[in-house]
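If you scroll down you'll find the structure; I have some questions about it.
As you look at this complex, bear in mind that one protein chain is not there, while each of the others sits in place.
When the chains are written out, they are named A and B in that same order, and each has its own residue count from 1.
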Amino acid sequence: MEWINAIVQGVLLGGLYAMFATGLSLIFGVMRLVNIAHGDLIVLAAYLGLVVLEVTGPLNPLATLALVVPVMALIGYVLQRGIFNFTLGKDILPPLLVSFGLSIILQNSLLEIFTADSRRLTAGALEVASFPMVEGVDIGVLPLMMFLTAMGVIALLQFVFYRTAMGRAFRATSDDPEVARMMGLNNRHVFALAMALSMAVVAVAGIFLAMRTNFDPASGPARLIFGFEAVIIGGLGNLWGTLAGGVVVGVAQTVGAQINPGWQQLAGHVVFLIVLAVRPRGLFPRIL
Amino acid sequence: MTAPTPFEVSQATRTSRVAGVIAIAAVAVLAAAPLWAGRADMRLLSEIFTYLALASLWNLLAGFTGLVSVGQQAFVGFGGYMLFAIATFGGIHPLATVPIAGVLGAAVAVPVGILIFRLSGAYFAIGTWVVAEVFRLVFAQISTLGGGSGSSLPVAVVRSIASGRDLREWFTYWCALVLVIGVLALVYGLLSTRRGLALTAIRDSEVASESLGIDIWRTKFLVYIVSGGATAMIGALIFLQKLRISPDAAFSVNDWTAYVIFITVIGGIGTIEGPIIGTIVFFMLRETLADLGSIYLLILGLVAILIMLKSPRGLWGFVVERFGIELFPVRRRVQVGALQGEGKAPREPG
Partner (left out) sequence: MHDPILAVSGLEAFYGDFRALQGISLEVGENEIVAIIGANGAGKSTFLKCVAGLLANAPGSILFRGEAVGALSADKITARGIALVPEGRRLFSSLSVEENLVIGGQLGRAGRWSLKRIYELFPVLAQRRDLPATSLSGGQQQMVAIGRALMSNPDFIMFDEISLGLAPVVIKDIYAILPAVISEGTSALIVEQDISRALGIADRFICFQEGRVSLAGKPGEHDRAAISAAYFGM
């Protein structure tokens, strides 16, 4: 029964990883940019939540989303227009190295401001609330919320991407930026909107991360890697596939930890490498 | 029709020949360091050598081959652990384990490369990072090597390096010097061969080199394995100097990749001189700003971003553009005896 429990908890954890991943997947889809600072931005969102809570006093951490989401979206827009737009082109080095530099800057700025102590957003009763699914398998309310939120975020992104003018602009600009410009789409603005949207998702992911576990300024890279693994396992360009990828990584980690507590992360990475070896295009490659 | 103009293809320039003489003199002076330098200076020099070597290898991958890795710490740490394992349990002289670590590093690069070469571009970069994490987590599980908290090189093994502390430090210093010269020679040599020129072609245009019949995948793969092996040797040497190893130190992204990337980017990516300039700048900055701790890294990050945005070929690229100097030219230059051929512009599809 504890194995079933591990799997169930892993599935729910996968929702969080899918949220790490969708932001990454979104900007790659629109502008072929891989943002190495993605994980550090997730941690930045967590710290923003912390600051908001320190100002407002005890609140449910989820309430901070009202502020953290728009602030992160704004940061994303400014980052894109101020930095990343200047790195886009045929050469993959500039965006990669600039985002790597940004990652180091973010980590060390957070370290300077908040010290290396690990922090957490306390959610009070919500943290421990759970209900039994079957004998021996309890479903935590918070993990369940996390998973449902991930599904909601993906459904929303899917809607934005395929049913709105903004999504149309994303796809058109990604297909052919030059012709898109003739249609009145300023690709710098379109890319910045995509980054803003990605950072809005990052904000949600960051707050959930901070409620679920301890975080510190160096927590970012691991989050980037989990998200990245979910993207590749799920298959590039497929958002629901990304959720499945997140679940695979989550289950691998909880099952690995069940075998040996030291194997949690290792098991996730190994499953990723196995998928890469067996199905390099992911479990659910883009269907077009 | 104009008469064929006499020309010769040469790789060397007058500046490069002068630089060659200076380089030989510099090596001689550095080899004699035990005569003129104190222990702290020699340690600093060794560290400079290791960073120069790491940066040159990273530059070979990213700057010349287009393989951007943020996971070279995998090979640094692997080499370090191999040294500890072989010297402690194999009873082999620690200095002799350095080349063995190199061979093992190259060997482990083969399956790793086969796997992550399935990822392209930026995803390749993160893939290398995953591999480095796997290495870190695996070595943290090996309790005979100290598990998560690491271990020190046994006193008996340390003593076996050389009789006396001075001699031991001299040996490791010379070893670092030999390694860095070896790496520079390797990179220069590799880029001067036919295959090396092919590399530059890959960097400049994948399509063009494909039409030249160059097997891109194999060339890239070969470079990846060679640099993996060499990086492992440097890793072995680094931890031979430190005498202590732990998973976090051995597989540190900041120490073995972030710094190395910043050095290369600041100096000039895709040039042989770049890492040299970058290493000098890096250590000058560090000696003056090291007290600032994390602010130092922050400044480095900012400088690297600025350089990437404003002058992507780094400080050296700026010098070349301004003054046309090349110390280690890897491009063949065509010297035309008399410039009188009427240049006909290539046709562009209109």
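Keep this in mind: contacts are C-beta pairs under 8 Å (C-beta built on N, C-alpha and C of every residue); 3 or more make two chains touch, one makes a residue touch a chain.
This structure is a prediction, so every number in the text was calculated from the model and none was measured.
Only one of A:Pro132, A:Gly184 or A:Pro261 touches the chain withheld from this view, namely A:Gly184.
Within the entire complex, the positions of chain A that touch the omitted partner chain are 165, 168-169, 171-172, 174-176, 178-186, 288.
FYI, only the chains that are shown with their structure count from here on.
Considering their complex, residues 62, 66, 68, 70, 115-116, 118-119, 121-123, 125-127, 129-131, 133-134, 137-138, 140-141, 148, 253-254, 258, 261-262, 265, 269, 294-295, 297-298, 300-302, 304-305, 308-309, 312 of chain B touch chain A. Touching chain B in their complex are the following residues of chain A: 33-34, 36, 83, 86-87, 91-98, 100-105, 107-109, 111-112, 221-222, 224-225, 228-229, 232, 262-263, 265-266, 269-270, 272-273, 276-277, 280.
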